[in-house]
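Rest of the complex left out; these chains stay put.
Order of writing sets the labels: A and B. Residues in every chain begin at 1.
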């Protein structure tokens, strides 16, 4: 990392932080196809509620999300994002996430939205990032749940 | 955007992100006058609980906030801020917000503050930013509520 300038480090940090928010948005809006733009081809993923079940490969990751049942609205509130740049092509990071979710029935109240479940999950992600020909991507995501309401 | 350097892009992103936090602070602390420093003169705004009621003009926006009743303490917890720079004078962004609020009576407990309402709102903002002679400002804010506790 000694060869990277301040601006290079900041730009990499920003790119990786952005991936975290784009991941949240993709799965919350069920834009599962966009996951292909966020993970490297050989990426691995373990979701927070199944931290020991690691799945491998971008296509497998996307298909796993595509196979989720519908009828739920989720919002992942991401915070405490801290990226560490290891080299021009590698970085890692930690972040926290609060998952707020609820059923999509009955329809959303225009004013207050959907009623959330009483149980919210508070979790964390350990991420590794790699720079590919297409830009920065998740090389691995490992989630875990720490607390629930 | 092809003519902007990395540092220019990062600086614009940071300026726009900052507006989002300053807006939250201005309305939470009832420093409504500061809203004049955050919106462009012709800005439009729709608050999350009334997404189809768009109000127009910086002065109208400020007066709308000034006319709110008192007796409430609010904290807008902003997250997942993702700014996209479109040009040297235009940008747009998305972010999430959790609104936690409660009555100001009885007085705050020095240790634990005010008792919050059971209902928290989880919402989003779509923002457009413009660079004015005075710096970056909101050109438009569109809020909506997605979930409530």
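The rule is short, and it goes like this: a contact is a pair of C-beta atoms (placed from the backbone, for glycine too) under 8 Å apart; a residue touches a chain by one contact, two chains touch by 3 or more.
Owing to the predicted nature of the structure, the values given are computational and were not obtained by experimental measurement.
Novice: Total copies in the complex, given 2 are shown here: how many?
Specialist: 3
Note that only the chains that are shown with their structure count from here on.
Novice: Between copies chain A and chain B, what's the superposition rotation on C-alpha atoms, in steps of 5 degrees?
Specialist: Result for this pair is 120 degrees.
Novice: I'd like to verify one number: the distance from the centre of chain A to the centre of chain B, where each centre is the average of its C-alpha atoms, in whole angstrom.
Specialist: 24
Novice: Note which residues of chain A are touching chain B in the complex, please.
Specialist: It is residues 7-8, 10-11, 14, 18, 21-22, 24-25, 73, 75-79, 100-102, 108-116, 118 of chain A that touch chain B.
Novice: Touching residues of chain B toward chain A in the complex: what are they?
Specialist: Residue list for chain B touching chain A: 6-7, 10, 13, 49-52, 77, 79-82, 94, 96, 98, 119, 121-123, 144-149.
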